[in-house]
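Mind having a look at this structure? Questions to follow.
The complex appears here without one of its protein chains, the remainder shown in place.
Should a chain be cited, it is by its letter among A, B, C and D, assigned in written order, with residues numbered from 1 in that chain.
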Amino acid sequence: EDVPIGVILGFTGPIESLTPHMAQSAELAMEEMNESGNFLDGHTLVPVRADSTCIDSAAATAAAERLITDDGIVAIMGADCSGVTGAVLSNVAVPNGVPMVSPSATSPALSTAEDNGLFFRTAPSDARQGGVIADILMDRGIEEVAVTYTNNDYGKGLADSFQASYEEMGGEVTLSAPHEDGKADYSAEVGALASAGGEVLAVFGYSDQGGKGIIRSALDTGAFDRFVMGDGMYGDELLADLGQFMEGSFGAVPWSQGEGTEAFTALTEEAGVNGESSFTRESYDAAALIGMAMMAGGEATPEAVAANLMDVANAPGEEILPGELGRALEILAEGGEVDYVGASNVELIGPGEAAGTYREYDVTDGDYETVQFR
Amino acid sequence: MIEVHDLHKHFGGFHAVDGASLRIAPGSITGLIGPNGAGKSTLFNVIAGVLPPTSGRVTMAGEDITGLPPHALFHKGLLRTFQIAHEFHSMTVLENLMMVPGGQAGESLWTTWVARGRIRREEAEIAARAHEVLEFLTIDHLADEKAANLSGGQKKLLELGRTMMVDAKIVFLDEVGAGVNRTLLNTIADAIQRLNAERGYTFVVIEHDMDFIGRICDPVICMAEGKVLAEGTLDEIKADERVIEAYLGTGLKNKAKTEAEA
Amino acid sequence: MSGPAYDDRGNKDRTITKAGQVGQLRAADNRDARPVHSRDAFLIGDGMTGGYGRGADILHDCTIAVEKGQIAVIVGPNGAGKSTAMKAVFGMLSIHTGSVRLGGEDITRLAPQARVRKGMGFVPQNANIFTSMTVEENLEMGAFIRTDDYSDTMAQVYDLFPILKEKRRQPAGELSGGQRQQVAVGRALMTEPTVLMLDEPTAGVSPIVMDELFDRIIEVARTGISILMVEQNARQALAIADQGYVLVQGRNAYTGTGEELLADPEVRRSFLGG
Amino acid sequence: MDFLNALVALSNFVIVPAVAYGSQLALGALGVTLIYGILRFSNFAHGDTMAFGTMGVILATWWLQGLGVSLGPLPTALLALPAGIAICAALVLATDRVVYRFYRAQRVKPVILVIVSMGVMFVYNGLTRFVIGPGDQSFGDGSRFVISALDFRAMTGLQEGLAIRTSQAITLVTAIVVVAILFWFLNRTRTGKSMRAYSDNEDLALLSGINPERVVLVTWLIVAALATVAGTLYGLDKSFKPFTYFQLLLPIFASAIVGGLGSPVGAIAGGFIIAFSEVTITYAWKKVLGHLLPESLEPDGLVQLLAVDYKFAVSFVILVVVLLIRPTGLFRGKAV
Partner (left out) sequence: MSERIHSGAGGTDRARTVLLFVLVAVLILGTGFVQSWNTALVILNMGLVSAIMSLGVNMQWGFAGLFNVGVMGFVALGGLAAVLVGMPPVPEAWAAGGPRIIGALLLSAGVIALAVTLYKRMTPGRLRAFLVFAVVVVGFFVYRGLLDPAKEAVESVDPAATGYLGGLGLPIVLAWPVGGLLAAGAAWVIGKVALGLRSDYLAIATLGIAEIVIAILKNEDWLSRGVKNVIGLPRPVPYEVDLQQDPAFVERAASLGMDPATASSITVKLGYSAFFTVVLVIILIAAQLALNSPWGRMMRAIRDNETAAEAMGKDVTGRHLQIFILGSALLGLAGAMMTTLDGQLTPASYQPLRFTFLIWVMVIVGGSGNNFGAVLGGFLVWWLWVQVEPIGQGVMSLVTAGMAEDSAVRDHLMDSVAHMRLLTMGVVMLLMLRFAPRGLLPER
């Protein structure tokens, strides 16, 4: 019997270049569980994609509604952007009692959304990331930065939490200027930022969106040559294009220490999926968690997912890495417990969101180099 | 009725109306003639509030009306026609006329919701009047035709018909005759005289057809190069050398001859 | 991007410019027209019956013809179908019966552009100039199909209408009504056509210009060009006409030489204003 | 007090970027304005036409790069332009044949064409993404800078740097040349005049023996060329991403309209107005003033008229103000 799982991501719209990789990663996890043959007897997980558009709440709601009522999905892997995620959650998921696991909605506001215990996320709230990045800067003795963020709940939330922590630690933010994604030109932003000055430019945007545009423009005009970057900026393509000029830049990205990531990288490489793109790890983990929660509950129902997701994600139990989903299912089938580590070192706290460990990296020789984990 | 004081209208460096002053006597049918490009239509447009004057003043019955918008002038009883017909093309001929009367109750949004009965009565009256006008203009069979589908002359008639929908004080006719059949034009001339005599309308008529002018107009004003060139009865004007040179041409004599022969 | 407002382009004085709609004319589809052949002439619209789109017929068995080097004038009340007949001859009105022949050749099925290339020139009654182009460019467009040097013709047009020379760099849309009419006629003259079709060329032009215009039309006809025109200044027009047609409700009511029609008291009273 | 440094800083962060961005907008606006002027509708598919043409150029560039062809300091993409233009022309002509021609024959109101062009936009949108995907593509090569900030500093010994990118220089030159050619073409050549005649009065154009289909064909060819060139230059300067091209539509339209729809010169002026207003109004003058004023007077704050948050709002305010002063754009009716 098929168990349909909704994969609701913005396949068209401003993050359309990220979402295919995210969806593929999620589907990779489902496939892995199916192929292991250990998933609930005779059941197969079937991903059903739908377009959240990232920005159009109405369209996203309609799509989610359709998946639930028409395709009969049991759980949602998604949505992606915080805005539509909130809409789908309160308009569709909660009324229909379908759990959502978002890989990428990081807005702090979602922590307090009314969710009836149905909302989880494998990405940490940006409230934490801001503190991490402030720490990194302080440790490096940088006390004056200019900040630019993508003008949405993610960027704004991150910039706010960063600025608060940083200023508390005694740092100075010379200017915190938003930028809109997908626009044609960022000269104005860069001009203002350059004028404000700062030792480095903090960029809280997306690596293939305005964030990249800003960095490119800042490099071109010689306004800044070092950058500190948030999670949305992590991406190989950014370095492929601009890495050689960004020597000495650094940043943080939600990451798991060691094995999990490596396993995931190996896995994606083998499957021909781009696993280095943002939020692919979280997507893989989100899908894996949904499957394992069903397994733990012994049935493919929304209730099982909602009830067991925290259990499979957290200790106690055997640690599970990407590629070991089959084994996890086996343990669960036998009534054992697992502690899913996954690609992003999953640890769900409080209202069901990732605690988040961050990898601090340097850009050296046009490549990412891990400094430490925080 | 209307007085124009030293009116100027410049388009860039070009002086279309260049210090024209004139007086339209109440109750008259004044003819306005002049060569093409003399500034007649421009003068009309300035008086009717379509174009702002560069300088100068226009008064109507002693009141300064310079720069008043056309719709305000309409309500003061100043109506005009357009040299090139300006019909409401997507509306029927009847609707073209029915929209004219000012202050219709049905033109206020609120009434359309709460006083349908009143609107219906009012509409019946206006429609009756419109049909009369159409009959007079010999185009009543076209009442339900879209105005866009009229012939060139019919559009000019419609243009004239609009001014007949309300009680005006002064009507400016810009070449109503151009493109209108001469037989019908005679009827129109009669109507103008009747409106003038019976209802006391004042008319100002731009026309290039001297017969038409001769039939109804007294006095006649001739403009050239934005200024008033001559003023007087038609005969006086016809005899004026400058007018003949600038406007009538010697052809008129030949024409008069042909006519005498015929 | 509104209908009329959208199309308002380049016209400054909105009281003499008609807020234009998108083109109204369309090339006729006369593929199935039942041909009629009643007599011969250089240009003849023979027994034409037809109307606009799916509406009622406007023309009923209407015949209009002009011989080489002659002047034919169409008169009649407003809405009689004079302009419609002209359009039919020019291939912009579908006729279901009748034929159009030029120099013996049946051109009923030709598109208007093709007729232009066959030597036909046409000045429509309305919207007959390019308002956003200068006077000179309007004239050049008249000569669009000519490949020879047309500066002589242009000089002639300027001679005929001196005001146009003065205003040649001005957008035609800024001209007065009568001046536009002169541009329109000048444009047609630039074509050096073999047949020139004029729909009320003298509407709105001053007497002095009208006289010159008629003189010039006679001259043009003498050079062997056929002229077919609609006129409301009917007495002057018929006075120079070799052939006259009175149309009433889409039918030929009276036909004769210009003099005959002028002499006919019935015609005078009903159509020429007494 | 350091006038030179102030000047250089201003050039580097305001003048050079605004001029380059302005010419990019202008090139796009030229296409929009031409379609508006001659075919009489606002073409919403223009952004995606640019994307499609650029995609053609990118594919050709990759192929050329694969063959090892290069233009030295200039980007190889310039060599690939003809190929892109050809592909783009084929697309727009096919579209015209299949879509627009029908509506032209129907003589529909322009607003219908606007909505139709939106449909076309959706289709192009999908096509481009099907072929090349929604992601970012870089295809620039050659030397990126005419002069980089570092070199400039080294050369002049000034504190501030001035960077001029190759793509910026090419764009500016192209924009000027293209406008000149277009202006000449429309106002001096027979074909150009016939196009203007057609746009003025279709019926009369027909009566003058002008072949409407030919006018339409030529228009689309020019538009395809313009769109491809504009898209490519933009892509070289920034990067290629279909979504951004769609977003470009707004500033492009703004430019075309401020300049006066239908006027090529207006398109250029409009492009610069939009670009300069975006860049200058939100510029923080702190740096420039810092150089100009004696140390004691150096500003503490940013000396910024408005926060960059309102960058787009500001450019639109300027746009509205310009329109209020000149209600039909800067160059209405001068050409086309």
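Methods note: contacts are C-beta pairs under 8 Å (C-beta built on N, C-alpha and C of every residue); 3 or more make two chains touch, one makes a residue touch a chain.
Model, not experiment: these values are computed from the prediction.
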Among A:62, A:307 or A:333, residue touching the chain not depicted: A:62
Which of B:7, B:29, B:48 or B:205 contacts the chain that the document leaves out: B:48
Which of A:22, A:50, A:147 or A:328 contacts the chain that the document leaves out: A:50
Hidden-chain contact residue, picked from the options B:52, B:67, B:102 or B:200: B:102
Contact footprint on chain B, counting only the chain that is left out: 48, 50, 69-71, 74-75, 79-80, 82, 86-91, 95-96, 98-100, 102, 104-109, 111-113, 116, 119-120, 122-124, 126-127, 162
Those residues of chain D which, in the complete complex, touch the missing chain: 36, 42, 44, 99, 102-103, 106, 108-109, 111-112, 114-116, 118-123, 125-127, 129-130, 133-134, 250, 253-254, 257-258, 261, 307, 309-310, 312-313, 316-317, 319-320, 323-324, 327-329
Touching residues on chain A - with respect to the absent chain: 11-12, 16, 19-20, 49-51, 55-59, 61-63, 65-66, 68-70, 82-84, 86-87, 90-91, 94-97, 107-109, 111-114, 116, 127, 151-153, 155-157, 160-161, 178
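Here is the rule we use: only the chains that are shown with their structure count from here on.
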Chain whose Cα mean lies nearest the overall Cα mean: D
Chain at maximum distance from chain B, centres defined as averaged CA atoms: A
Separation of chain B from chain D, taking each centre as the mean of its C-alpha atoms, in whole Å: 49
Intercentroid distance (Cα basis), chain B paired with chain A, Å: 74
CA centroid of chain C to CA centroid of chain D, Å: 45
Touching two or more other chains - residues of chain C: 3, 24
For chain A, residues that touch 2 or more chains besides their own: none
All pairs of touching chains, each written as two labels joined by a dash: A-D, B-C, C-D
Contact set on chain A toward chain D in their complex: 12-14, 16-17, 20, 151, 175, 177-180, 182-185, 187-192, 194-197, 208, 212-213, 216-217, 220-223, 237, 241
Footprint of chain B on chain C - complex, ascending: 3-4, 12-19, 21, 24, 52, 55, 76-84, 125-126, 163, 174-179, 181-182, 199-200, 203-212, 232-236, 239, 262, 269-274
Contacting residues of chain C [partner chain D, same complex]: 1-3, 6-7, 9-10, 20, 22-27, 90, 112-113, 116-117, 122, 124, 127-133, 137, 140-142, 144-145, 171, 187, 191
